[in-house]
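Only a single protein chain was left out; the remaining protein chains are all shown in position.
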């Protein structure tokens, strides 16, 4: 069986120019390595905060690379160069507001500036795209908050069946009605 | 006095073809029968997950049937056939984000997959439209969470004055400033 493919996209001008070490992408990979028991491989990208570039990369990861899940880090704040949510919204057919609400609610337990994060999640075809914050600690907090719902979401959009280590994160799949 | 009219719309391909018993619509009716003391009559519809059909039905219930409140069940998830929020957004003049936020927050106390629900509420003319989930248990949880604000909302859009049994749900009307 082919491993499940997961896109990991670091959106950062400085990291894409090599002026800054990408910490967000490796933090996502590390978290997924602990959480997933299904065989998977990461498809990592480090790109600048340019909306057309981010849109194209997200589309490629969905449509050409066959990623069932794409996780971004960076570019979700209020500054002019922060355009990750805008790019995500353009490429998605459906936006799932509950992800952003829940990630902000969890981050608010740690920092009041969580309300400045515009992170969203949405569906393009059979792929789920989730925006995460830039800092490794906040990445882990957000992943723990939303990942219990991720495998069932991917079931509903007809992606692969994901399983996790319940000691890290417990997946929830409602009984079918 | 004419009874107040309330639309109850089940959005489900299977239920509309008779392959599946509609449980959501009757659950809404049952909850409203317990909650409302104002004389009312339900206008029930069971329709497929087709966006133009849902839009037209919502418009008819608002504009022709004179429903002050329309409650939908089903079609709010991330799957391609889930289009109830899209249809609701198109026909409404104003979206009230607080309804979706509050319904998801309440459902999250029971299931982590609540973040997958895209349910919204909005206003069209003198009608309030609220999307509810598909399962009877979740319908009751969401109604209990938002209904205290529903009669005052309908006051503000110049609809009829709704009263409830306070043992089921306590209506809140702020003092006018």
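We call the chains A and B, going by the order they appear; numbering starts again at 1 in every chain.
The definition used in the following text is that a residue touches a chain if its C-beta (ideal position, glycine included) is under 8 Å from a C-beta of that chain, and two chains touch if they have at least 3 such contacts.
Bear in mind the structure is a predicted one, so any value in this text is a computation, not a measurement.
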Which of B:27, B:123, B:139 or B:162 contacts the chain that the document leaves out: B:123
Residue of A:10, A:72, A:88 or A:117 touching the missing chain in the full complex: A:117
Options B:17, B:81 or B:94, residue touching the unrepresented chain: B:94
Those residues of chain A which, in the complete complex, touch the missing chain: 23, 77-80, 82, 97, 100-101, 104-105, 108, 111-118, 134-135
Missing-chain contacts mapped onto chain B: 93-99, 101-102, 105, 123, 128, 146, 148-149, 152-153, 156-157, 172-174, 177
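To be clear about the criterion, only the chains that are shown with their structure count from here on.
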Mean-CA-position distance for chain B and chain A (Å): 31
